[in-house]
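Data first, discussion second: the structure below is written as structure tokens.
Yeah, one chain of the complex is gone here, protein chain that is, but the others are all in their spots.
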Amino acid sequence: MADILLEELLIGSIASNLDGLRHVAVGASSPIPGAAALLARSRSNDSMRVSILGSEDNNFFTDGGKEIFDIAGEGRMDAFFLSGAQIDGQANINLVSVGDYRRPKARFSGSFGSGYLYYVVPRVILFRLEHTRRTLVDKVDFVSAPGFSDENVYRPGGPYKLITDRCLFEVDKTRRCFRLQSVHPGHTVNEIYEQTGFTFDMPDGDVPNTPVPDATTLATIRGPVAEEISEIYPAFAARVFGVGRAA
Amino acid sequence: MADILLEELLIGSIASNLDGLRHVAVGASSPIPGAAALLARSRSNDSMRVSILGSEDNNFFTDGGKEIFDIAGEGRMDAFFLSGAQIDGQANINLVSVGDYRRPKARFSGSFGSGYLYYVVPRVILFRLEHTRRTLVDKVDFVSAPGFSDENVYRPGGPYKLITDRCLFEVDKTRRCFRLQSVHPGHTVNEIYEQTGFTFDMPDGDVPNTPVPDATTLATIRGPVAEEISEIYPAFAARVFGVGRAA
Amino acid sequence: MLATRLSVDELATHIPDGAKVALPPDYSYCSLATTRALIKRRAKELHLIGVPAMGFQADMLIGAGCVATVETAAVTLSEYGLAPRFTAAVRQASIRMMDATCPAIHAALQASEKGIPFIPLRGLIGSDILRERADWKVGENPFAEDDPIVYLPALRPDVTLMHAPLADKFGNIWIGVRRELMLMAHASAETIATVEDIVEGNLMDDEKTKAGTIPGLYVTAIAEAKRGAWPIGIPGGYEADHSHLLRYVKMAQTEEGFHQYLEEFVFETAAVAAE
Partner (left out) sequence: MLATRLSVDELATHIPDGAKVALPPDYSYCSLATTRALIKRRAKELHLIGVPAMGFQADMLIGAGCVATVETAAVTLSEYGLAPRFTAAVRQASIRMMDATCPAIHAALQASEKGIPFIPLRGLIGSDILRERADWKVGENPFAEDDPIVYLPALRPDVTLMHAPLADKFGNIWIGVRRELMLMAHASAETIATVEDIVEGNLMDDEKTKAGTIPGLYVTAIAEAKRGAWPIGIPGGYEADHSHLLRYVKMAQTEEGFHQYLEEFVFETAAVAAE
């Protein structure tokens, strides 16, 4: 994949997890998930809606900040993206702090909508570009939202995939853990073991490479998707695709 | 009160129960309470708001049908008007039916907001132009909203006065009943006894006559108030005051 | 995403027999055009939800035998008096009544809008409204001592039916300050609408228009219907047809008169011309 960028690989890979959905929502500070959603929409034959927080063109809400959560609570949102300062092997995510909550070593912004959306959106894709033992840990220091819940807890949603700069994990809901699904070109299974702080399952047989986008997909990403995403993330679009105004 | 109409007497009498309030709301089909609220506002030195259901000029809500109830629930509404097909001596009101609820002899529109507003609006003024044993009964056939509640029930609001075409009752919250406050000019205490289906308390000493509006008040009613109310109730304004377009 | 655009008769098929249908009151945006289509196809067993009250639309559907259940704070024809077919049906116990109070309907719809299973509401305790509603419960306020409060289950209509002044080709519907229609659309599984006009462009592009627009996300299908609220009016559009409504009320006092009204103004194609 000499001439395919990591960003393009990720956009293509995420988009293939969105095809066929009716409504994909993307939170703040998420250029790659945003581009992936726009790519999926472009091949949906006008049957997918994409809402992107912070976008003027892709924001069709008219009932204030609560509407996106109401929509999710009602089952009108099929996929969403979450990240974590820490993510652990039970798919718990931490967006709050490292160390003691009351006197932390590090403090991050906060949990945003994760304490709700992770429970109700059927297909939550975890996205973390720093794949190290610092970020993918055995146990998070603060649970902004748990990966799994007790049987009696209302939980129509939850984790679906975890994608990093090194690989793609799928979620095993029965065993409540991650399973390595594919390794990005240029990376190895050994490296994944070394850099991951939690244990994870292996697939049967060989671990495949994450598929690279085909020529049509690549053209779509570099053309219309790059153009659309530049409305919201001009610096990203300029850096990765060389399009749009720089921020 | 040869030259003062019953409507004008009622408007003046109701308005004197609204002076000093911040927000008076008036429901549908209530021209006399509406005019009374407008009269009270006209002498409030711009410190009273009046909202009238069905008015364009006096409707400042922008959050749909629920807002008026939310406002009341939050304590932002000081007075409201309710009526009843039946009203009984415990100030219970019935807007639903006469006879068995499941197979009634008569059915009316329904309870509207009474099952809520009667509980939360501090000063609910009951208004019924037909003062007979048919309407003012010993016990209502259906309680759309009770006059009083048990001690542990949240009840910041409730009945304040009952005004009819014959007299004005005040509410005794301790004894949970009505007390005759004044009799409209031309009517007698005996007549009130004969025409009222519930027992009520009498004031100490003589029963006064309901005060008639003074000249200034009358001029306000017949001038600006008549003009304003004709926006919402053109037929009423034309019939009573001879102003505005007829419906 | 482009809206699904249908004829009024096709639109009415989105209200199948037995559906829970949310309807606005007469002074809001009512689709009488679709009401007639429902009567024409002899819809059955509808569960009407007045948000929070209903008028002519409900009276016609009840009189025509389309309705099994009426859940509302009131059915009223306002200055035209009591609703004659509604009143007759209640007296004959031919419909099931679920009497409510206005804010209970709004609150229960808000619960549905939020995807929460219930919502508490003040008031109601000690009323016969509550006594007759087996689906409502009294519970405790968990944040206080001895503070009973009513718990309302979320109210999720199968479909909201409205008639709006404007829509665009994306299915966005402008309702201005009539935000109870926004709540109804959010709370219902589907929303269908007849509209006076389907405009060029996107109602979301102008922030002033956008502020009063139901997003197409909630809208299953729309149909253009000029004067689709007739014989009642729509705010900011046209006035009610006063003489027609008087005629309705007069005819609807008896079952025979009502059916004669239906023959003349619903079943006859002449009805279209009358509009």
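Worth pointing out:
By written order: A, B and C. Residues from 1 in each chain.
In this section, a residue touches a chain if its C-beta (ideal position, glycine included) is under 8 Å from a C-beta of that chain, and two chains touch if they have at least 3 such contacts.
Since the model is a prediction, treat every value here as computed from it, not as a measurement.
Across A:N17, A:S111, A:T196 or A:S230, the single residue that touches the chain missing here is A:S111. Across the entire complex, the residue among A:N45, A:N152 or A:N190 in touch with the chain not shown is A:N152. Contacts to the hidden chain, counted on subunit A, fall at residues 28-29, 54, 61-66, 69-70, 73, 95-97, 101-120, 142-146, 149-150, 152-154, 235, 247. Subunit B meets the missing chain through residues 23, 46-49, 60-63, 66-67, 69-76, 120. Listed by residue number, the positions of subunit C touching the unshown chain are 107, 110, 114-122, 137, 139, 141-144, 147, 149, 151, 153, 176-177, 179, 207-212, 236.
The working rule: only the chains that are shown with their structure count from here on.
Between the contact lists of subunit B and subunit C, the overlap is empty. Among the other chains, the CA centroid farthest from that of subunit B is the one of A. Subunit B and subunit C have CA centres that are 29 Å apart. Centroids built from CA atoms put subunit C at 41 Å from subunit A. Remark: subunit A and subunit B have CA centroids separated by 59 Å (rounded to whole angstrom).
Multi-chain contact residues of subunit C (touching two or more other chains) are listed as 182.
Among the residues of subunit B, none is in touch with two or more other chains.
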